[in-house]
Each structure stands twice: as C-alpha cells, then as structure tokens.
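For this view, one protein chain was removed and the others were kept in their places.
Residue numbering begins at 1 within each chain, and the chains themselves are lettered A and B in the order written.
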Amino acid sequence: MIALTALTELTLSRHNPLVDPHLHIWEWQIPVYLFFGGLVAGLMIIAGVRLISLRPQQREALVCCTIGPLMGLVFLSLGMFTLFLDLSHRLYVWRLYTTFQITSPMSWGSWILLLVYPALSANALAHLPEAVPSLAKRFPILVTVSDAILARVQWVVGIGVANVMVGIALGIYTGILLGTLGARPLWNSAILGPLFLFSGLSTATALLHGILVVTTPDEERPAFADFLLSALAQLTQARPLDRNIAPVLARADNSFLTIELTLIGLFLLGQMTSTGIHQQAASLLLTGPFAAVFWVFVIGLGILLPLVLQSLELNNRIRHTIAPVILVLFGGIALRFILVYAGQQSHWFQPLN
Amino acid sequence: MNNVEHSAKPYWNPYLSGFGLGLVLLASFVIMGRGLGASGAINAFVATAMHQLAPEHVEKSAYYAEYLGDGVHSPLKDWLVFEVLGVFVGGFLSGVLANRLKFRVEKGPRMTNPLRLLFAFIGGALMIIGARIALGCTSGQALTGGSLLNVGSWIFMMCVFGGAYAVAYFFRKQWI
Partner (left out) sequence: MNAPFYKFGLFGDEASLIIAFVIGIGFGFFLERAGFGSGRKLAAQFYFRDLSVLKVMFTAIITAMTGLYLLSRLGFVDLSLVYLVPTFVVPQIVGGLLLGIGFVIGGYCPGTSCVSSVTGSIDGMVYVAGMIVGLVGFAEVYPSMQSYVQMTPMGQITLARLFNLPYGLLVFAVVLMALAAFAAAEWAEKKVTGTSPDPKGSITGGPWRMTPVRILATGLAAAGFVALIAGDPYRGSRASIDTRDLAIRVGKGVDKVQATQLADWIIQGRNDFKLVDLRSEHDFDAYHIPTAQDLPLASLAPDFAAHNDRIILYSGDGTEAAQAWFLLEAQGFKNVYLLDGGLRAWQNIVLFPQKSAGTDPAVFAKQVEVAKYFGGAPREEGTSPAASVAVALPKLAAPAQPPVPAGNSSNTQPKKKKEGC
C-alpha cells in the first residue's frame, strides 16, 4: 500500500518539472545527434547507390559522389561529438568497445558507428581528387589511392554496397534507439526505424539538392548570396555540375517526403489503435501540448510546404531555390526534437486526476 | 529549370487582393473571434530573446512581464507568432509563384543604398514604438479594428494617414 502511494506520488510529481528537475534527461544533444545520424545515413546510401550504378565518368560530375561522403564524415563527427556531450561518464566512452551486447541498441549503435567511418572514408577517397583538387595537388598519394580504387570494379561495388548497407543500418538504428526504450510509450513503435531512415534520406537528398542549387551558376542569382556561392564553389572548384541532376534530386526528395509522411501517419495510427496509454502518448502530438509545433513545424513547414515547392519546381512553374532544402533540413531537426521531447513526457503511469 | 519564365508577373488588382484579404480577416473573426496582427509577434520574439540573454533584467521589467506569461508556456507559443510565421510562408509562396524573389533594395532612383537602409532601420524602430503605444499596427488596429468599427482604430487610422502625408514631402527623395 505504501509502495503504491509512493508510486502514485512519484508519477504525480513527475509531471511537475520543479519537483523533479530531471524529467528531461535527454536535452538537445540527442535530437541533434539523431538528426546528424539520419543525414549521414542518407548521404551514405545515396553515395553508395551512385557508386554502384554509374560509370566513373558520370560520377565525376555528381555532387553526391564527390562532396557527399566528405560532408558525411564531417556531420558524423559532429553527431558523435554531441552524443559524447550527452554522456555522463565521458572518460569511459572506450568501454563501449570492449563488449557487444546483442540486446542493447547502444552497443549496436556504437559498433555501427565504428563501421561508418571506414565505409564513408573509402567512398570519399574514391573521388577525393575531383572533390577537392587543391588537396590532391598537395598530396599526390590521394590520386594514387583514388586510381587504385577506381581501377578495380569489385572494390568500387564493394564500397558502394557497404555504404548502402551500413547507411540503412545507421538510419534504422537512430529510430530503434528510441523504440527500444519501453518506459516511454510514445516511442514504442517499430515504425520509428524506417521513419527516421526515410527522414534521413530526405534531408540528405535535400542537402545535395541545395548544394547543387547554390553552386550552379545562375545569371539571375543575386549578388547578395555571392559569398555563400563562392565559398562552396571554391570547395567544389566550380565544376560544371550536371543541371539535369537537380530535378532528379527534387523528385527523389519528394518521394522520400511522401514516404515519410505515410510513415508518420502509420506511426500515429498504430499508436491510436494501441492501448490507452499509447493513445494518450500519441495525443501529445495530435491534440496535446506538442500539437501546434508538430503540425506546423514537422508536417506543414517540414514536409507539405517543401513537397509543394519541389513539385512546382519539377513542373517548371518556379525556379529551383534553396527554400525547400532549408525547410526539409529544418523539418528533419524538428521531427527529432519533438519526438524526443514529447516521448519523454509520455508515461505508463498517468496522473490520477 | 531552364524553361522557367524569368520575368516577374504583375501584381494583382488592388480591389481583388483587398477582397481576398478581407475574406481572410473575416475567416479569422468567424473562426477565432479576433482579427489579424503583426507587431505583437515581434514583442513575443523580443521578450523571449531578451529573457535568454538577460533573464534577471527581464524578470524585473514591467514591460516584459506581460509577455512572459505564466512562466510555463513559452511566449513564442502565441497566436500572433504562429500567424506571422504563416505570413512569411504565404508571402514567400506568392512571391515565388509570381517570380518576384529577388535580393533588392526598395527605393527611388535618387536614393543611395546605405541611406535607404539607415532609413529603413529608423522607420522600423519608430513604427514598432508607435504600434506599442497605440496597441496595434496597421494590421491589428487599422485593418482589424477598422472593420469592427472600433473607436480607437478609426482615430488611429486617421492619424497614420495624417502623419504620413504630413511628412511625406520631406522624404520624397527616398521614393520618387
């Protein structure tokens, strides 16, 4: 009886952040890490698929083969750093690599992340001389390595397949990381894995699309944005990028966004047809305190508006701009922030009122 | 992307766009029981930003107190903030559809860019102060209050036009 009272008291007061200041155990680091994780997964898959399906000459012109994996390495490091910031015992981070626990997503994640680096690096090295010519001039060995990789078809295919596989694993893992935390009913859904994978794919596609748009010379482009342009153009040596790829990326992004929207619908549908606790958790997003930000930021600004803008671009109604790109990236961050924060407010024990 | 028309389309007829605007305002009355606004969102934004930068100062201030609310909900979770967010989206959609997206400085031919930007800055500061004193700007007072036959709004509207026409002569170089 006493225990029950204590439990009730605990669950009651847990809804008051002043009584229990550790209600939000996960702060901004986790959603930012999940965002970078998804983005890197998307970049890996796209770069991997390109590596497998295109001839080297075609690839050279493609931003997703040359600059994509390089950016993936940067974002992965940023993501790992935020994850590291989140750890309570930072000095013991190496201990994650002394064991493999098959039931622990943390363990899976740390090993997957370890595979991401070599796969991405190999992918980046294949086209590094084209991506950053100035670097290749200073270090001729890079050209040698690149030539060595490209000379062997099975190596190229192997790197491509590895990138796709590890990318899919990484993307799904960022969702499963939440899904396996049984204590938070909002996250109890296997759909979170594919949802985060496709959201990651859409953000990665958008990012590549954005780079393509800003690096493409356009006489109509205003002088105001020149500094941004020239910085990126220098990085990529203003290679005349294939203009036809922009519609392809926009179309791919639209597909990913549509799948993402469907998965969000399935996720919510699954929650609403589950137990009362799960329904209550889902209503945090549908009608509760997160409803406004969820519908406006994630669905409206993050998915529907870029879908409309990119469809207009594809129909040649409007020019390709970076607006949908920024919106998709923003929507990807918003989705993860809202799911992480709302999830932490969902409980098995609802306050008695 | 090559076959996109590059010239800006002409603006809509003022009466027809005014009719559209009026229908949006009417929808706001019917659905929400309130009109449109703009300057209030800037208030919420500034209150939140200042609260982050100088929490102690802001909590003591009589001015910010009414925008910080109950301390549980963010002042940014406000009707006007979301409405203004929509204004940005709607403006962008209309602009991109009519091919009017362009980095530019709006001014008359006899005006220099730096001076125009300085004036824009001063005008913005003056205007928000005026809007605070009058409890509303052209959207919240003139448009909304005007259609509700609000006494203060009609006084305000006459003064806006009066003030603007009174000083327009001195700033003619900026615009014509």
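Quick notes on this structure:
Heads up, the rule we're going with is that contacts are C-beta pairs under 8 Å (C-beta built on N, C-alpha and C of every residue); 3 or more make two chains touch, one makes a residue touch a chain.
Please read these numbers as outputs of a predicted model, since none were measured by experiment.
In the entire assembly, the chain absent from the figure touches the shown chains A, B. Interface residues of subunit A facing the missing partner chain: 222, 224, 287-289, 291-292, 295-296, 300. The missing chain lies against subunit B, touching residues 11-40, 42-43, 45-46, 49-50, 61-64, 66-67, 69-70, 75, 77-80, 82-95, 98, 100-108, 116-117, 119-168, 171-172, 174-176.
FYI, only the chains that are shown with their structure count from here on.
For subunit A in complex with subunit B, the touching residues are 220, 222-225, 243, 246-247, 292-293, 296, 301, 305, 308-309, 312-313, 316-321, 323.
For subunit B in complex with subunit A, the residues that touch the partner chain are 1-4, 6, 77, 82, 85, 89, 92-93, 96-97, 99, 101-104.
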